[in-house]
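For this depiction, one protein chain was excluded, whereas all remaining protein chains were kept in their positions.
For subunit A:
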Amino acid sequence: MIERTPILNAVTYFIMFLGLLLILGPFWMIFAASTQSLAQVNTVPFNFVPGADFLHNLQAAWQRANLGPALFNSLVTSLLVMSGKVIVAALSAFAIVYFRSPLRHVFFWMVFLTLMLPLEVRVIPTYNIAADVFAPVRWLIQTLTGIELSLQWNLLNSYSGLVLPLIATATGTFLYRQFYMTLPDELAEAAKMDGARPLRFFIDILLPLSRTNMLALATIMFVYAWNQYLWPKLMTTEADYQTAMVAMRTLVPNINSLPEWNISMAGALIIMLPPLIVVAVLQRWFVRGLVSTEK
């Protein structure tokens, strides 16, 4: 603060409070609704005071959306996407930055292009390849040698199917690339002088140095993976592999009777809690990850 501006300060606080209402209002409504009984939640105007039915609603939502296995699936998928991304991106950025291979630029642009097409616009062919991963391999072998193979690998309704297509983007690679670029050349030079080979340099020097970047990337990838909706919805036809986000669909109340919004909101609250905790508790890392992957 540079000068004294009492009126403007008051206006600023006023706007910031309005903003807080706008942001936290929906959160409070979700919470309040999830604690009320069916009759309470359907009173108009809405009663902002929490009721006493919280546990009952949580239980009902848990059963209706089958949240036990769904949350477990979401957790496994998110953790796999997170660690897969952190590892794959670190490896490929190392290949791009610390080697001068003629294929480097081709590889760089191939990775870069993946930023262009979000999963949504290529979701149908991605679905097809997930149903039959070795289709391109079969096609390649057939055109090259004329032999028809019966190699099959179906990813639909499996963790690999939920995870692999989500790792196949460039987000993290660029985060690591930027970071490796900021490291002084002398580091690699000294390591080489001491006789470290590339693998040793990568494991003993680069990885420990990029710990903060890994944490930042991990937080955003966890939230990203947990919040995936379209892809898991399309590819899981069996209830066993349904993720929590897909289970959200079953919480939409039936409009023919009195809508059970209290149960819907209780379910929504459970499902949206894990990423919210990550963002709230690890906010520093999350913000850093977000800002540095996009630029």
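Following the convention adopted for this analysis, a residue touches a chain if its C-beta (ideal position, glycine included) is under 8 Å from a C-beta of that chain, and two chains touch if they have at least 3 such contacts; residues count from 1.
Following the convention adopted for this analysis, contacts and distances are computed from a predicted model.
Name of the non-displayed chain as stated in its UniProt record, restricted to "XdhC family protein", "Biopolymer transporter ExbD", "Proteasome subunit beta" or "sn-glycerol-3-phosphate transport system permease protein UgpA": "sn-glycerol-3-phosphate transport system permease protein UgpA". Check A:L75, A:V88, A:I141 or A:L156 against the missing chain and you find that the one touching it is A:V88. With the whole complex as reference, residues 1-3, 5, 8-9, 12-13, 15-16, 19-20, 22-24, 26-27, 29-30, 33, 41-46, 87-89, 91-92, 94-101, 103-104, 107, 110-111, 114-126, 128-130, 133, 135-136, 164-165, 167-170, 173, 180-181, 185, 188-189, 192, 197-199, 201, 223, 226-230, 234, 245, 248-249, 251-252, 255, 259, 261, 264-265, 268, 271-272, 275-276, 278-280, 283, 286-287, 290-291, 294 of subunit A touch the missing chain.
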